[in-house]
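Of the protein chains in this complex, all but one are displayed in their positions.
As written, the chains take the letters A and B, and residue 1 is the first residue of each chain.
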Amino acid sequence: MSEIILDIDGKEVSAREETTILEAAQSAGIFIPTLCHHEKLNSYGACRICTVEVESRGRVSLVASCVYPVESGLIVRTRSEKIDKTRKMLLELAMAHAPDSEVLRELAQEYGADKDRFEKESSFCILCGLCVRYCAEVKGKNAVGFIDRGAKREISFIPEIAAKECWDCKECFPLCPTSYLQAAYVLTEALAFPPKSSKPASEE
Amino acid sequence: MDKDKIDQIIAKHHSDASSLIQILLEIQSVNRWLPKEAIERVSKKLKVPLDRIQHIVTFYKSFSLVPKGRHEIHVCTGTACHVRGAPRVLDTIQDLTGIKPGETDSELKFSLETVNCVGCCALGPVMVIDGEYHGKIAPANSEDVLKNYE
Partner (left out) sequence: MPRINSPAESEEFRKDIISKRDPNKPCISICTGTGCLALGAANVVAAFNDEIKKQGLESKVDVRETGCPGFCERGPLIVISPEEICYLQVQPEDAKEIVSQTILGKKVIERLLYVDPIEDKKITHESEIPFYKNQMRYLIGNNIKIDPKSIDDYLATGGYAALVKALFKQSPEQVVEQVKNSKLRGRGGAGFPAGIKWEFARNNPEKTKYVIVNADEGDPGAFMDRAVLEGNPFSVLEGLTIGAYAIGSHEGYIYVRQEYPLAVENVTGAIKQAEAHGFLGKNILGSGFDFTVKVHQGAGAFVCGEETSLLRSLEGKAGEATSKPPFPASKGLWGKPTNINNVETWANVPLIINQGADAFAAIGTEGSKGTKIFSLVGKVNNTGLVEVPMGITLRDIIYKIGGGIPDGKKFKAVQTGGPSGGCIPEEHLDIKVDFDELAKVGAIMGSGGMIVMDEDTCMVDVARYFLNFLTDESCGKCAPCREGVKQMHKILADISEGKAKESDLELLEQLCEVIGDASLCGLGKTAPNPVLSTLRYFRDEYEAHIKDKRCPAYVCKELISFYIDPEKCLACQICFRKCPAEAVIGGKNKIHIIDQDKCTKCGTCFEVCPSRFSAVSRLSGEPVPSPIPEEARIIVRKSKSK
C-alpha cells in the first residue's frame, strides 16, 4: 500500500492508504477527542466529537476524522474556533443526558461546555453504541442492540440471550462512558430473569 | 401466526437474509401485526441475530408489534395537508376515537396513524381508512366519516 502525505496542524504526517485521519493523527502523536471510537471496533462516526476541518482543493469542510479516509495533500486542523464551538455544543447536548459522566466532564472543561445548557433528559445513555458494537463485533453474541429511531432510539437487551451470556461476560461494562449500560442490564435482569442460583446477589 | 405460513413466505424469498425487510413486510401484511414468535422464527430460519430484527421492526413504521384494530385510520400530515388544516383534523379524530397516533383502542375497533403524504394533495386534508380515501376532511365532517365504520 502506498504512503499518503498529509498535513495535520502544520505537521507533515505520512499514512498508509485507506486509513483514517484519526488513525494518522494518533500515529503522529496528535490528540483528537473521541467518544464512540474503540480500536477493537469498526469506526462508527456517531458522536462527531472527533470532527476536524479539512481543506482540499481550496474547499474547507468539517468531517468526522474517525471515518474520513486520508488523501494526498489534505490539510487538516484538529482545533479551531469553529471546531471548538462544535465540540462544545455536542458536549452540552450529551451532558443533558449524562451530566455526571467523568469522560464528558473532562472534555467539558477543555471546551468550556456548560452541563446545564439544556434541560435534563430522562435517559442518561448517550448512544455511543460501544456496548452494542462490542457485543456484536468482538463477542458475536448480539445480547444488546438498538431499538427505534430518532430521539426515541435506545439500547435494549435481549433478555433470553442476556440471561445466558452476560453474567459471565460483562466485558462491555467498562466501555460505557455513563454507566447507563450497567443500569440497563440490572433493570433487564430484575424484570426478565433471576440471577444464577450459584451466585446469590448477597455474595457478589 | 401459523408457523408454516411464515416458512412459506421465507421460502418465497429464497431464505435470503437481504430480503429480511420484504419478508417481514409480507408477514405484517398477512397477519396485520408481528407477534414475537414470528420474529423469532424469522431470526432462526434466516440466521439473523434477534437484535437486528428487533431494531428493524421498531425502526420502520410499517411494522406493528401489537394487534391492529378492525379499521386503520391514516391521517395525512404532509406539508400540503398541513397548511390546509390537517392538525385540526388530527386533533378531532383523536378526540373522537380516544387514541393517539400509533395506538389502537381497547375494543380493537380503530388504529390511528399519521402518514406523510399519500400523493393526493389536491384533496387535502386527506384521511385514508382501510385503503379508502376521504378528501377535504375538516373537524366538522370527521365524525360523519367515522360513523360509517363499525
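The criterion applied here is as follows: contacts are C-beta pairs under 8 Å (C-beta built on N, C-alpha and C of every residue); 3 or more make two chains touch, one makes a residue touch a chain.
All of these numbers come straight from a predicted model, not from anything done at the bench.
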Which residue of B:Ile6, B:Leu20 or B:Val75 touches the chain not shown here: B:Leu20
Candidates B:Asn31, B:Thr77 or B:Thr104 - the one touching the absent chain: B:Thr77
Touching the absent chain when the full complex is considered, from A:Ala15, A:Leu90 or A:Leu181: A:Leu90
Chain A residues touching the omitted chain (full complex): 45-48, 51, 62, 64, 67-69, 82, 85-86, 89-90, 93-94, 96, 118-119, 126-127, 129, 146, 148-153
Those residues of chain B which, in the complete complex, touch the missing chain: 17-22, 24-25, 48, 52, 55-56, 59-63, 77-80, 82-85, 88, 91-92, 95, 115-124, 126, 133, 135, 138-140, 142-143
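Note that in this section only the chains that are shown with their structure count from here on.
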Chain A-chain B separation of Cα centroids, rounded to whole Å: 34
Residues of chain B that touch chain A when the two form their complex: 49-52, 54-55, 58-59
Chain A residues within the chain B interface of the complex: 132, 136, 142-149, 156, 158, 161
